[in-house]
Structures are given as structure tokens and as C-alpha cells.
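Left out: one protein chain. Kept in place: all the others.
Order of writing sets the chain letters: A, B and C. Residues in each chain are counted from 1.
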Amino acid sequence: MQTQAQVVPIRTPDATFADDVLSVIERDGSLRSETDPKLPQETVLRFYRAMVRTRIIDGQLERLQRQGRIGFHIGSLGEEACILGSAAAMRPNDWIFPCYREFGALLWRGFPLQTYVDNMYGNADDVVKGRQMPDHYTGKPYRFGSVSSPIGTQITQAVGFGWAARRKGTDEVVSVYFGEGATSSNEFHTGMNFAGVMNAPVVFLCRNNRWAISVPSEKQTGSATFAQKGVAYGVRGVRVDGNDVLATYKVVREAVERAARGEGPTLVEMLTYRLGGHSTSDDPRAYRAQDEVEQWRRTDPILRLRTHLEALGVWDESKEEAYKQEVEAELKACVAAAEAKAKPSLESMFDDVFAELPWHLKEQREQLLGGPRAKDHH
Amino acid sequence: MQTQAQVVPIRTPDATFADDVLSVIERDGSLRSETDPKLPQETVLRFYRAMVRTRIIDGQLERLQRQGRIGFHIGSLGEEACILGSAAAMRPNDWIFPCYREFGALLWRGFPLQTYVDNMYGNADDVVKGRQMPDHYTGKPYRFGSVSSPIGTQITQAVGFGWAARRKGTDEVVSVYFGEGATSSNEFHTGMNFAGVMNAPVVFLCRNNRWAISVPSEKQTGSATFAQKGVAYGVRGVRVDGNDVLATYKVVREAVERAARGEGPTLVEMLTYRLGGHSTSDDPRAYRAQDEVEQWRRTDPILRLRTHLEALGVWDESKEEAYKQEVEAELKACVAAAEAKAKPSLESMFDDVFAELPWHLKEQREQLLGGPRAKDHH
Amino acid sequence: MPEMNLVQAINDALRVEMRADPDVVVLGEDVGKVGGVFRVTQGLYDEFGEDRVIDTPLAEGGIIGTAVGMALYGMRPVPEIQFADFIFPAYDQIVSEVAKYRYRSGGEYTCPMVIRTPVGGGIRGGHYHSQSPESLFIHNAGLTVVCPSNPYDAKGLLISAIRSDDPILFFEPKRVYRAVKMDVPEGDYTLPLGKAKVVKEGNDVTVIAWGAMLFEALASAEEVAAEGVSAEVIDLRTLWPVDIDTIVESVKKTGRVVIVHEAPKTCGFGGELLSLVVEKAFLHLEAPPVRVTGWDTPFPYTLEMEYLPLQHRITPALLETARYVP
Partner (left out) sequence: MPEMNLVQAINDALRVEMRADPDVVVLGEDVGKVGGVFRVTQGLYDEFGEDRVIDTPLAEGGIIGTAVGMALYGMRPVPEIQFADFIFPAYDQIVSEVAKYRYRSGGEYTCPMVIRTPVGGGIRGGHYHSQSPESLFIHNAGLTVVCPSNPYDAKGLLISAIRSDDPILFFEPKRVYRAVKMDVPEGDYTLPLGKAKVVKEGNDVTVIAWGAMLFEALASAEEVAAEGVSAEVIDLRTLWPVDIDTIVESVKKTGRVVIVHEAPKTCGFGGELLSLVVEKAFLHLEAPPVRVTGWDTPFPYTLEMEYLPLQHRITPALLETARYVP
């Protein structure tokens, strides 16, 4: 395909982001005062710890998958700033509709780590009763949606949800995550269009991590940026340095406040990079140059924030080490507990298909319970 | 819905179109020399006659439907300029993928009127063998697509078709028609996006006739124009006065030539107005003000071109009358012939489902042929 | 009691529920000022405003997707799809999301909604205004599928459907829209989902039908009565979960069954019904169950009356089945 002429390449990581891409944390750890959201130090430390915790969990889950102890994991290596910064920008009464890479946001919302690990094991305590793959959690009590694999379906749902929240007289705002690949989906188009027409209180959070599995963002669309797609819908579009947690916080917070005031939806393109594989099933060396990855490592969002915190003198290696050990111990305990738990019951297979069990599922349940058991081979 | 704040209203017909909307024919019939495509007079007369012919056929088919002689018609009253101008801009080796309102383009391509009328009757000579509703024709020998009811599906198809044409080494261009309502469809999004990435030689012809059945264009999208939707895909977007056949010709022709040169797709928003009902099944008085219709009648594309031709002295009332009688006679003969023709054969029901008749359709054909006939009630 | 046709009865059901429950909203293409292309939502826009009777952009996926969001938040959306033939842009939302929401969220989120849409042929609609896609939804676990044949049932079933906590496809036989009038109670009443109705009792053969074909089945039942064959006619009303007891009871009595539907035969709902009958009443069967259905072709225009399984095709099937001797 002769795409070269048409496609304006998305900025390469080495070029400084242009002025329209908001950033806060400079390379030396100082903050740009024009854009700094000026958060209390303890809040920034909370962001940092949450990002580190997310990364540690990611690493450990990947290990567990390699060891065959869990079936799958889809992580957020390199995307912690945009995930945590945007989650933190949501007010307590706001809602988050996830894609699949935002367990960090789920935990930020107070979802117990044990419950998350139970989901990785699909055991009897898994909130979704072992019915979906790992990382397909649901968190309604935490005002958090339900992960589904089909790309984009959550986007229109978030729009209807936000519209309903406003109709019910609340000022609740809904944020919805998706990757840059998902902007090609039917649902992105329809969700953006309906949001524009319905003036829905929704913040569209596009994690532009440059890759959709093996497809680079330049092959995803002919538009120069993903934010500009808002133009097609009369929806405000903004770009932010998604490896800068403070910048992400600021931009998303503004979008949330606008939406809450009835000023309509915003599409936020968060520029970041997927440092790891797409999931534990993927080996990115098959399709991308290690060079590119190395370049992006230099903009690692955790290192960047740590530079800032160390410059302030509120963080150091010994704190880092202590915190890591704390998280690892916590996780280890959760994993041990999760592994000791039973599988979901056979009966549970037939629950929740309908509100009440219809005749045919009663029959099938009896057949299953009365019949022989499968050898548990995989 | 509090849509007011968000939706930038699309220009009202009374405001002069802004500079970015190309037009040629002035109200007094003179041509703006900066934009005039400077076509031979005979060509412009051909445009005019084709537009008048289209309108006469529309009127007569509507009458036949009212009389119960045909089942349905979907017409182009008021949209003749944008349909004929854009069709005329296609070169002989180019292809046209229709929506459902472009029989004028079909006839322009040389499709016999008799065959078109046979399609209205779904008789044995109907090119689609009486299988689809009236106005769902196909015209492959005329490099014309196949009408389908589901909104938008032709758009992605045109992109793949154009891409294939280029891959085969031709410079053929594909134009694809759809209404402004169809810009909300999945297929518009995907078609535009794929065209942008594939650099496909496609001209997207959006007839913005202000209405999608009863839904006004302001409720269709939050964007200020439909042309600007190109921005989301890196696809060039242009607006043209679609009630000006010369302007439409010029803009579409340019887009065709660009595409043929490998310079990529264009989205053309053709500003027009659906003067009649959506189809013979629709009564627009139930949802729109007669005022609005009257305002638009003043910009009638046929009157506008006639003013120009009369100013030049190449057309007058007697020519008009003679031409009308010619077309009416031609049509009358076609209708009489179509009404005299047989229905498609019973056997034909099972043809063309597969390339060859499989066992189950052989069986079903025997059942039908060997069984009793339906009373022909409707 | 006022007389109503199917359009009026459905309109009335919507009005009753919208008055009773502010969380009920209608959304779809052209449902607002004009009241839908079949006028089923006529007057609702005037009474309830554009916030509860929402003209959407032209995108079925968006209609259902936003309705899902509304339902998750606790509302009771009643989306309209203009023709069942145009439901497919929303198919992913319906089968991947709507059907699975309760299950995949472990019961945390539910997705109650009633997707209303006209189905069926016989109105000169050709390929894309005539189809009956019920089996394509029934196959997906989690969906309830309803198809009333008359105004009284339609109103009672629709009110039940709107109050149900499950997502429901509500198929409206458009050929019946204005063809059948009957007394329909004013105000609020419900009919149970999942219950078929024996519309005509008989002893020799059972006919299972629904929607517009119910009337064809009834006409055939009358026709064969003249030939001494007593047919029992069942109107399924709820297609899934189907009222298996009523079917099995009838087939045990008659030993013979004819299943009628407009959709193409292959992998249509008739195959499921036939299989259920065989599975549950094999030893009672005195003749092979028979399907009288649309042919396995796209829905044709000119020849539609030869495509549909109308009285002229049901009658011989009834006679043959009733008289079948092994």
C-alpha cells in the first residue's frame, strides 16, 4: 500500500512534543510552572507509589504466567502514568469504564488486591466467578465497569451511562479507556458521535501506546493525531504527554470538570508507549525494533516521576526498596491465598445467564451435575 | 438532550454559503468565472436535460406508486444537480457505487430506461430478477454497483474496489454515494479510515440533503460540517453547493483526477435539500415545516440551471415543453411494456444463491414447483 | 374496552410504562416527532419530551450501545430498530455485550432493555425489509425473545418485558401491525413471558406458529377441519425460553407436529423446536415432525407470496402429517 504520501507520521519520541502536547515534568525532575497542577506532595507520592505497585504486580503476574500458574496477563508496562494520572483525576462519584490494561486504575479505586488476584486465578472468590479470562474483572462497588474482550464496545456504553447519570440529576462523569487501535472500531465512531450530539459527560481516554498488537499507529489511521478525530464529532480533542502523570492528571481533571459542568465530552490522546508485549501471549521482538523500545525506555514514566521526587528529596533508594518489599509481600500473600481457594462450583455455570433459571438451564445443570466429570486437561 | 450548546448549527439555506463552499451559477444565471469549469455548451445542455428527465421520471413513478401500479419509489427531487453533476464528473472507465437515490446517475451512464422501469416492476426482465424492491438495481456493464438497503455498506466496498482497481494497474476511480445520515454508520467510519490508510482512489459523495427520513442533520452529528469529518482520517474534505451542477461537476472532477493520479481519496459534502418525502412511504409534513421547504424551493437546482441557459438563449419554454413530452412518451412506452411482461419464473427463486444449485435448494425448488400456488394477495 | 390494532396496543403499552416509570426511555431512528416509520411511538415525543423519546443518529450499534449504558446505570431503555433487517450493525453489542453482561460481571451489572423491532414479510419489502432473524438471537445464551401475534398479547407482553430484569428482543410482525384489531384493556396489565397459548384445541396434529404466520396456521386449521382433521394450534408468543410444557403436552396428545416460520429453514428456530419435540416426545411421535418455512434463499420481492409458508403450504403439510401412516 502506498500509504507514505498520505500518512503524516506521528511524532517520534525523540522530538520534543509540540506545544499542543501538554507536559509538566521536565527531564531534570523540575516542574513547568505554567502547567503544574500544584498537587500536595503527599498526593504526588501516592501517584508514585501506585505506579510502582502497578509495575511490580505486572512483573510478578508475568512470572506467574510463565510458570503456568495463571493463564494470562495483560499488563501496563510503560503506561502507568497515563493510567494512574487519569484514574486519579476522576472524582469519587465519577465512573471508570475500562479497556483491559487498567488494573492500576481498578486498584487505585480501592478494589482489594486479593480480589484482583482471585480474578487472575478465576477461583471461587473471583468477582466474575471464574467466567472470564484473567484481567477481565468488574468493579461496580468501586464505580468501575466490566472488562470485555471485544475492542471498543465499552465506548458507546460509557456514553449512554454518562447520559443516564446526568438525566438522573447527578454531575457524575464517566471516563472510558481504549487504545489507539480501538479508534478504528465501529464503537469509537458511534460513541464519539452520540456523545457529541447528546453532550454526554464523558472523557474519552485514548492510550496511544503506538502499537495495536503488531500494528503500528501509523498503519491505524491516516490522521496526523488521534486527538484530531474529535473534529469529526464536534468533540473537543486534546493531547497530553501520557508518560507524565501530572500532565495527565491535569488535562483529564479539566476535562472531567468541564463535563461535570455540562460543557460536554473531551477526547484525550495520551501519548505513551507499550514497553512490554501486548500480553503474555505476545512476543514483540517479532515485529518491532529493539531500538525503538530502548528509546522509549528513556522516557519511562516511573523514572521520570522518581527524578522529580528525588530532586525534592522526598524519595530515595531505601524508600523504594522498602516499598517494593511491602508490595511483593502483599502480593505473595494474595497469590498464596488465591491458589488455595476452590474453583467456582459446577452449579455456578448456569447462574446469571438469566435473572431466574429457566427450564432448559435447570435441565442442563442436572445433566452436568449428574454426569461424569471432565479430566482436567488443558 | 441539551444539545444546543454543543451543536454548531449547519448553515441555513438563506445564509449565502461561505467561501469554502464552492459555487458557480449565480442567482441571475451568470457564472462565476473563477470557479466555472468552462464546459462546452452542449455538455451543459446535456446536464440540464438529464436533470429534467430525472425529475419527470420521479414524478411519474410517484404517480404510479400512488395508483398501486408499483410498490415503492425513492426519488431525488431537489437533488438532481448533485447527482448528475457528480455522475458526469466520472470518466467512462470510472465506477459508481450508489446509495439508493441515484437512478439519475444510472441513466446517465447509459442504463436503458426500459430496464430501469422493469426494475420498478420486478418483472422477468428486471436485471435483479425481481428479487429486490424497486430502485434496488445493479448495473455492472455500466460500471455501476448494486443497490442494497442497509445504510453505508457500499462505502467500505467502494474502498476495497478502488484499491483493487489500482492494484490491477488501472487508474480507475470509484465514487460512492451516501446521505449525510450515513456518516453516522459504522461503514462510513471504516471506509474513510481504510481509504486514508490505503490511499484508495475513492471519491466519497455525501449528499447532505439535510434530512435522514425525519431526523434533521443537526441531530445527526455535533460537527459543524460533514466535510470536516475527513480530518479524522487524514482524508481531504471539501464542500460544494450541491444545487449547482457546474460546481458539483468541477469539485468532483478535481477529486477524481487527484485520485486517478494516486493523490488519494476526497470526501465531498454536497449541500442540497430533499424537497420531497424520503420515499413514497413517507409524508414529511409530519416532521418538518413547510416554510423550510419553500425556502429551499427557491434554490431549485433545475430552475437555477435553466436561468443560466435561458440567459444564454439556448433554452426556452417551448424547448422545455417538447423535451418533457419526449421523456413522458418514452417513459409511458416503457411502463406499458414493463406492465405487459411476465413475473420472474418460480424456478428463478433458487438461482444465484450459490454458484451451483446445492442439494437442499434442488429439493426446495421441487417442493415449490410441485406444490400449490399462493393466492397472489398483498 | 377500546379496540386497538397492533401498532396502537404497543404504543399504549409504551405509554403506560413511561407514565409509571420515569426510567423508561425510548430511543431510535425517527422515533421522535414522526413517531417511528410505522408510527408505533406516535405521540410519545409530545407527551414525554425529547429527553425520553430520543431521535438518535443513524447507527444501530450506537442505539444499542448507549442503551446498554443507560441500562447499566439503572434505567429501562426501550430501543427501537427500524427494521429487524437493520439490527446487524448492533449485533456485536447484542450478542457480545447485552446477552453476556450479567453473566460476565458475576451478576454485578444487569442489562435490562427491550429491543423492539418489526419483523417479517408479506409487505413488499424484499431482501431488507422482510427478514425474521429470531434464531440468530436465540442461539446466544442470555437473550429472551418474544413475538406476539395480536394486540392484546402484545400489550401485556411488552409491559412484562419492560419490567423484566433480562434483556429482551421484542419482534413485532409488521404484516399484522394494522391488519388485526381487537379489544385491548386500558391501563396496566401483564402477560407472563415464557407462556405459549393454545389458540385452538385439536387432537390430530399440532401446529406451532407465532407472529403473522399464526393466522395462516389458523386458516389452515380451519381448512383441514372441513376434511375431518382436527388441528391444535399453538401460538408461542415467547420464542425463547420456549414454553416446552405446552408443546410437549400437545404433541403427546396428537403425536404429530407441524412447525411454521417465515425465516429460512436451515438453522431456523424450527430446527430447534423439531429437535426438542424429538428429544422429549420421541416415543409419542406417530409421524415425522414437519417444518413449513421460508426457503433457503434471501427474501425475494416479486415472488414473496411464494416464498412465505402461507396457508396454501401449511394445509397440505397438516393433511399429510395427520394422515401419515408409517
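What we mean here is this: contacts are C-beta pairs under 8 Å (C-beta built on N, C-alpha and C of every residue); 3 or more make two chains touch, one makes a residue touch a chain.
Everything numeric here is computed off the predicted structure, so don't read it as measured data.
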**Among shown chains, those touching the left-out chain** = A, B, C
**Request:** Just name the one of C:V40, C:I115 or C:L274 that touches the chain not displayed here.
**Result:** C:L274
**Message:** Using the touch definition from the top, which of B:C99, B:L113 or B:A165 touches the missing chain?
**Reply:** B:A165
**Asked** Which of these, A:V44, A:L77 or A:M133, touches the one chain of the complex that we don't see?
**Response** A:M133
**Request:** Could you please point out the subunit B residues that touch the chain left off the display?
**Result:** 126-129, 131-132, 136, 138-141, 145-146, 148, 150, 153, 155-165, 167-168, 186-187, 189-191, 193-194, 197-198, 351-355, 358-360
**Complete:** Residues of subunit C touching the missing chain are 85, 88-89, 91-92, 95-96, 99-100, 103-104, 127-128, 135-136, 138-142, 240, 263-264, 266-272, 274-275, 278-279, 282-283, 287-291, 295-298, 326
**Prompt:** When the complex is taken as a whole, what residues of subunit A touch the one chain not shown?
**Reply:** 1, 71-72, 122-123, 126, 130-133, 136, 148-151, 181-182, 184-186, 212-215, 219-221, 281-282, 286-287, 343-344, 346, 349-350, 353, 360-361, 364, 368, 371-378
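Note that only the chains that are shown with their structure count from here on.
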**Item:** Rounded Å distance, subunit A centre to subunit B centre (Cα mean)
**Value:** 44
**Asked** Can you give the whole-Å distance between the Cα centres of subunit A and subunit C?
**Response** 40
**Item:** Per-residue multi-chain contacts in subunit B, two or more chains
**Value:** 1, 184, 186, 219-221
**Complete:** Each of the following residues of subunit C touches two or more other chains, namely 51, 56-57, 59, 61-62, 89
